[in-house]
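Of the protein chains in this complex, one is absent; all others appear in place.
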Amino acid sequence: MNTEFFAAWIEEITSAVRAGRDHLTELDAAIGDADHGTNLDRGFTAVGEALAAAPPGTPGALLVLTGTTLIRKVGGASGPLYGTAFREMGKAFGEATEISPAELSAGVDAALAGVRRLGSAAEGDKTMVDALAPAAAALSRAVRDGLKPEEALEAAATAAAEGARATVPLQARKGRASYLGPRSVGHEDPGAASTALVFGALRAAASR
Amino acid sequence: MNTEFFAAWIEEITSAVRAGRDHLTELDAAIGDADHGTNLDRGFTAVGEALAAAPPGTPGALLVLTGTTLIRKVGGASGPLYGTAFREMGKAFGEATEISPAELSAGVDAALAGVRRLGSAAEGDKTMVDALAPAAAALSRAVRDGLKPEEALEAAATAAAEGARATVPLQARKGRASYLGPRSVGHEDPGAASTALVFGALRAAASR
Amino acid sequence: MKKLINGAGSLVSDALRGMAAAHPSLRVDLENAVVFRAEGPRPGKVGLVSGGGSGHEPLHAGFVGHGMLDAACPGEVFTSPVPDQLVEATKGVDGGAGVLHIVKNYTGDVLNFEMAAELSGDEGVEVATVLVNDDVAVRDSLYTAGRRGTGATLFVEKIAGALAETGAPLAEVARVAREVNERSRSFGVALTPCTVPAAGKPTFELGETEIELGIGIHGEPGRARAAMGEAREIARIAVDAIADDLPPSGETLVMLNGMGGTPLIELYVVFAEVEAYLREKGATVVRSLVGNYVTSLDMQGFMVTTCALTGELTRLWDAPVETPALRWGR
Partner (left out) sequence: MKKLINGAGSLVSDALRGMAAAHPSLRVDLENAVVFRAEGPRPGKVGLVSGGGSGHEPLHAGFVGHGMLDAACPGEVFTSPVPDQLVEATKGVDGGAGVLHIVKNYTGDVLNFEMAAELSGDEGVEVATVLVNDDVAVRDSLYTAGRRGTGATLFVEKIAGALAETGAPLAEVARVAREVNERSRSFGVALTPCTVPAAGKPTFELGETEIELGIGIHGEPGRARAAMGEAREIARIAVDAIADDLPPSGETLVMLNGMGGTPLIELYVVFAEVEAYLREKGATVVRSLVGNYVTSLDMQGFMVTTCALTGELTRLWDAPVETPALRWGR
């Protein structure tokens, strides 16, 4: 997977976020403050501009710029969290121009670690971690089992989507939704839902 | 018509205003500020208390106290206008203890003159004058034609009601409704509608 | 209708209890429903009394204090105060130099203040009256009750109040009050109606894409309905309506007034447009107020009020004022 591949990934995320914006915002209206879709849409639009203005030469540089731009433009909880995720993944890739499935898996692990460090959410707290952690695990299992890249990405996307759906019955313990106490039960976490979009976009980039 | 008769009139007005309060307020909402029913209800409730506290001995005193109380408690345009109407009528009755139909007619004329002086509205301006003036005229005609008291009051009530209904197509030139310009057309004037209630109550008092 | 009240009947007196508790600088006469300055009348100073229906808060009671009103008389919601109340206020603020009545031009207010002025005169208080009628939405004043008094009331209260504080005589205070009124114009726009508590439902209906142009401050419908547009367009409609009547020029005071239910962030958006458009038309906004000052309960919308300043008016506007809702210089 080369720089173009990751550029395609970002493009796929951008269109998925654009298409899912109102849905994400509605999820956030139910248990948060009705801005998650708008936040990510604004952020990835800015990422597109930043990448076009100074196209990075390596996957790592591309993801670091993506993360930095998200931190600079999004605000809210998701800005620093997603920003850190992409930055950590990019940093894990170093100067490499071609990324193997194993390296990708290590990058996603780094992203997860970054999000965990910053937000200190555990699995089951009803946050993006509930989609990101299973995706990371599925990817690493697929690599270990020697699955084909497309199969590995498929597994990660499926795990993220399932993880997001599984947040519905949970009571939130982090982020704004936690203020609702038991009333947060019965709603999908918006950040987990957007993380599922991010991994869906990864699969889509691979089948381009 | 003695003091009891006029006391009964005020009671009939009070219940008619109570029953018609929301309707009057709705009429006022359409072309005014949504308080006419509340204003009169508050005013006549206070009148009831004032009359009970110090029952006047003559029709004149009773109507002057009614008018003074309305001025003191209602506010808005209708407070001074109705207040003046009752006061002028009371003053016209002087010290008399029994009021003839002719004297009643003269009293209503005095009320009309008072309202005209204070508000300087002409007939057709879409105000209470459009109900009060025809009622006064009908009463004076009935007296001149020697009709029985009940018939005379019936004629006045009918004229007031017709006068009120006839305000619907008019464009207001006085009061709040005038601010609406042509948009005031198509609505009954709340003050004319309440004046129709006042004369309906007079008829009801006579048939008690 | 959901309202934070204990009942529509006690709304005004309940709110007055709240004002009394919140503002030690005020003396609230609950029996007569009059809000005075706590320190009472100053001998030789002209007293300023204003009043009108409730529902326009902070107008008028929020403007009682040094440099502005001496007393305010709140009526029932959207209903002018009664003469007794006004007489009580007038006598209570008289420091021997007479009292100025500031009256918004509505039939009810005019009639009740007239009666009060007469009664106060009988009791030996000299009263002068200024009638505020700044609302350009009312045209053809021959065929109407005349222009309504709206936003300029605040300007009149502030500027006349500042002059009164200097010890100027009643005729002078009345003169400057009238001058402020003559130099002021207003135009209002509603996005939603308001709900009078005693009536229990909105005063009119407005579609999701409609606005009312040329509204007053009593939840009454305006002169015309228009399609909802961007803040820029709506701001320009309001400024144009004012400019048609009195072309803006020179140093100008502008109030961008919220009707009660509009978020402040939106008022700033509109103010940016109003200021830019006035500049385009040749006026310079040198003083301004942005916020909820003359409201219609929970109505969403705004009113633009302009005043063509003179050196004297600017000086009086800048003079110290210390009231619950307007304060600077002290």
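Labels for the chains are A, B and C, by order of writing; each one numbers its residues from 1.
Following the convention adopted for this analysis, a residue touches a chain if its C-beta (ideal position, glycine included) is under 8 Å from a C-beta of that chain, and two chains touch if they have at least 3 such contacts.
Computed from a predicted structure; not experimentally measured.
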{"item": "Among shown chains, those touching the left-out chain", "value": "A, C"}
{"item": "Hidden partner chain, residues of subunit C it touches", "value": "1-7, 11-12, 14-22, 54-55, 57-58, 62, 191-192, 208-209, 211, 228, 230-232, 234, 256, 260-273, 275-276, 285, 288, 290, 292, 295, 297-298, 300, 302, 322, 327-330"}
{"item": "Residue ranges of subunit A at the interface with the undisplayed chain", "value": "25-26, 29-35, 38-39, 42, 71-81, 118-119, 171-176, 178-181, 183"}
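Following the convention adopted for this analysis, only the chains that are shown with their structure count from here on.
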{"item": "Pairwise touch network: line, ring, star, complete, or other", "value": "other"}
{"item": "Most remote chain, CA-based centroid, reference being subunit B", "value": "A"}
{"item": "Between subunit B and subunit C, centroid-to-centroid distance (C-alpha), Å", "value": "32"}
{"item": "Centre-to-centre distance between subunit C and subunit A (centres being mean Cα positions), rounded to whole Å", "value": "54"}
